[in-house]
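With one protein chain removed, the remaining protein chains of the complex are shown where they sit.
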Amino acid sequence: MDLNTILTAILLLPLGSAVLIALFLRRRGGLAAALSVTVGFLIMALSLDVLLTWNGQDFHVSTEWLRFGTYAFSMGFYFNHQTALMLLVVSFVASWIQLFSVGYMDDDDAKGRFFGGLSIFMFSILGIVLADNLVMLFVFWELVGFSSYMLIAHYYKTDFANMASKKAFIVNRVGDFGFLLGIVWCWNHYGTVNLIELHGKLLGHPELLGTHRAIAIGLLLMCGFIGKSAQFPLQVWLTDAMAGPTPVSALIHAATMVAAGIYFLARVFFLLSPFTLHWIMWSGALMTAFAGLCALGQTDIKKTLAYSTLSHLGYMACAVGLGYPELAMFHLAMHACFKATLFLGSGSVIHACHHEQDIYKMGGLLKKMPLTGITFLLASLANCAIPFFSGGYSKDSIITAAFLKGHTDGSVYFGVYLLVLFGALCTALYTGRLFSVVFLGKARSEDAEHAHESSPFMTIPLVVLGLLSLGGGWAVYGWTWGGHFTGLLPSTCVVVFAQAFKDLQEAAEKSGAATILEVVNLVIALAGLAAAYLFYGRAPAGDPLAAKAPGVYHVLERHGWFDDVYDWYVKQVQQRICDLIGAIDLLLFKFTFGWGSGGLAGLTGSVLRRFQTGSIHAYVYWFLAGVILFWALAIG
Amino acid sequence: MQPGLQAYLTVAGFLFAIGFAGVLLRKNTLVIFMCLELMLTASTLALVAISRFYNSMDGALFVFFIITVAAAEVAVGLAIIVALYRRRHTIQVDELNYLKH
Partner (left out) sequence: MPAFFFYFFSALTILAALLVVLNRDAVNSAMCMIVALGGVAALFVLLQAYFLAVLQIVVYAGAVMVLFLFIIMLLDPKTRRIPVSEMNMVVGLVALVMLAIGAFWLARQYPTVANLPPVEALPTDAAPLGYATAAKTFGYGLFTRYLLPFEVAGFLLLSAMVGVIVLSKRTPADAHDDPAKPPRK
C-alpha cells in the first residue's frame, strides 16, 4: 500500500469507529470499547508500518474539496519528520491510553459515549497532525476542541463538569478567533495557506518576515497556540478540564491536544518573525516558573499534574522561542510518554481509592500498588529531568539552549535561563511532594488502607509507557538496531531531533559551560526532591505549607487570581455590554418591525376585513362598481 | 320603420339592466337566480340579432351553447339552493351571511 492510502486509512479509521459507535453501540459499552481499542491498535500498527518504511523524503498530496471563486479549500497530507514524530506519539500513546480506559471505566454506565468521544478525538488529532494547509488544520483544530468539550463533560450530571467543559471550549474559542484572523490575513498577504507553498515563498527571503504585516500574522497565529496549549493569558481552562475522566486528562490534556499547539508552532516556524519568537520565549519561561509554583498549592492529584503540564508546555514554548523547534518536538514526545504515565498512574490510584482525588487522603500506596508505584516513580524522575531518563535529555537541552542564548545574545536573556531553572526546581519540589504524599508514608484514609493493585488493563499500559519514559531519550546516542530503530523509537522519527541535540551539545562544549550546566541541573533536581521528601513526606495530614505559611499557600492556591479577574470582567464589563446590545436590538427590531411593518400589516388586515360582509347584495354592488370602472377605462 | 340592429340591441340592453336590477333588489334567492337567467337571455337576444345582421351563423351557434349551459347551471344551482334551505331553513339572502367576518 502506498503512503497516501495508509495515511487516509489512519485518518478515517477512527472516524468510522466513531460513527459506528454513535449509531449502533451507544448502549453496548463493552462492544464500543472493544471497537475503539481495536481501531486504536490498528492505527498504531499502521503508523509503525509507515514510520519503519518511510524513505525520509517529504511527502505531500492534496485534493480540492470546495472552490469559492479564486479560493480553493483543499484537504491533503503533508508528511515530514515533524509529522512522523507526532504521528508516533499520538498513535502510540493514544492506543495504550484507550486500553487503560477499558479498565478505568469498567464501572461507568456511559462507556459507549466515552469511547465514541475518544474515537472522534483520534480522528481530529490525526487530522491536525497530517494537515497540509492552515484551513484544514483549523477545521480539525475546532474538531479537537469539540471532542475535548464532549469528553470533559462526560460526567454531565455534575455542574462542575458542565461548567468546566464550557470554559474549556470558550477560552479555546477566544484563542481561535485570533488564529482565524491570522489565517485569513496570511492568505491575503501571501496568497496561499498551503504550508508547502508558504515555505517555498519564504525560503531564502528572511527579509519578508520583517514587515509589520508578517509580524502581526505571526502574532495572530500564535493566538491559536495560546488558546490550545493553555499559555498566558488563556491558561485558566486546563485545570478545570480535570473534571473529565482521567484517561481523557491523560490523552487530551497532557499528551496530545495541548501539544498540538506546539506541533503547530513547529510546523509554521518559518512564518514566525523574531519578535513573535521573543514573545513566545518569554511567556513560555514565565509560564514554566509560575505553573511550577502553583502546583505546590494544589491538593488534588490531577490538578497538580495539570500545572505540571502547563509548566512543561512553557518549556516547549520556550524552546520554540529560542529558535529550536526540533528540541520542542523532542520534549513534546518525551513529555507525552512520562506525563501520560503520571496521569495513568494517578488514574490507577484514584480508581483504587474509589474515585478519591485528594492526595492528603492517600498515602503508603507504594506497598499496596507496586506496579503503579514503580512506573509512577520512573515517570516522576523523568519529569524532574534526572539524567538518563527521557525527560532529562529534552528538558536539559532546553535549559542549555536558554543559557547559550544568554551567552551569545546578551545578558538579558539570562533571565530566561534563570526562569527555566527556577521552573526545574519547582518541578522537583512538586514531583517529590506528590510522590511522597501519595505513595510513601502511611495511609491517611480508609480507602487508601484497602487499595490494591489495578487490573491488567490498567497496569500493562502503565508498564509500557513507564518503560518509554525511562528509555525514550536513549535515541540521542544513535544506537541503531534492527535496521529501523534508534534507541527505543523508529529511526525516521528520531533523525532530526537527534541531530539538533547533537548540534546543541557541540555549541555547549564550545562555550565551555557544558559540564557546569549539567552539574547545576542535577544538583537542583536532587536537592528539590530531597527537600520535598523531608518537608512533605512525613506529614500526617493536611499540607505542611498551608500550616506553616498560609499566606504563600493561599496565593498559590488561587493560582494568581486569574480566574477571579476573568470572572469579574465577564460579570461586570462583558455582561453590561451584552445587556446594552440586547436593549438596542429590542428597540430596533421590536419597534421597527414589530410595531412598524407588523402593525401596518395588522392595520391593513383589520380594514380589509370589513369588506367581508357576507351579504350577497353588497358583493353585487361591488361587482357593479368594478364593471363601471372597467367600462370607463375601456372607453377613456 | 323597420327595426334595425340598434333596436334589437337596445331591447337586449334593457332586459339586461332589468335583470341586473333584479339581482340587486330582490332578497329571495330563487328570484335572484331567475333574474340571472334573464340576463343570460338578454345576451342571447343580442347575439342572435348581431348574427342575423352580419350574416354569420356563429352567433346563433353560440346561443345554442348558452342555452345548454344555462340549463345545466340552473339544475345545479337549484340543487344547491335546496341543500342550503335544508340546513339554514331560509332562502333570504340577508340571513345567509355565515361568511361574514
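Order of writing sets the chain letters: A and B. Residues in each chain are counted from 1.
The definition used in the following text is that a residue touches a chain if its C-beta (ideal position, glycine included) is under 8 Å from a C-beta of that chain, and two chains touch if they have at least 3 such contacts.
Everything numeric here is computed off the predicted structure, so don't read it as measured data.
If you put the missing chain back, the residues of subunit B touching it would be 1-22, 24-28, 30-31, 33-35, 37-38, 41, 44-45, 48-49, 51-53, 55-58, 60-61, 63-65, 67-76, 78-83, 85-87, 89-92.
The rule is simple: only the chains that are shown with their structure count from here on.
Remark: subunit A and subunit B have CA centroids separated by 87 Å (rounded to whole angstrom).
The touching residues of subunit B, when paired with subunit A in their complex, are 20, 23-24, 27, 32, 93-94, 96-101. For subunit A in complex with subunit B, the touching residues are 609-610, 612-617, 620-621, 624.
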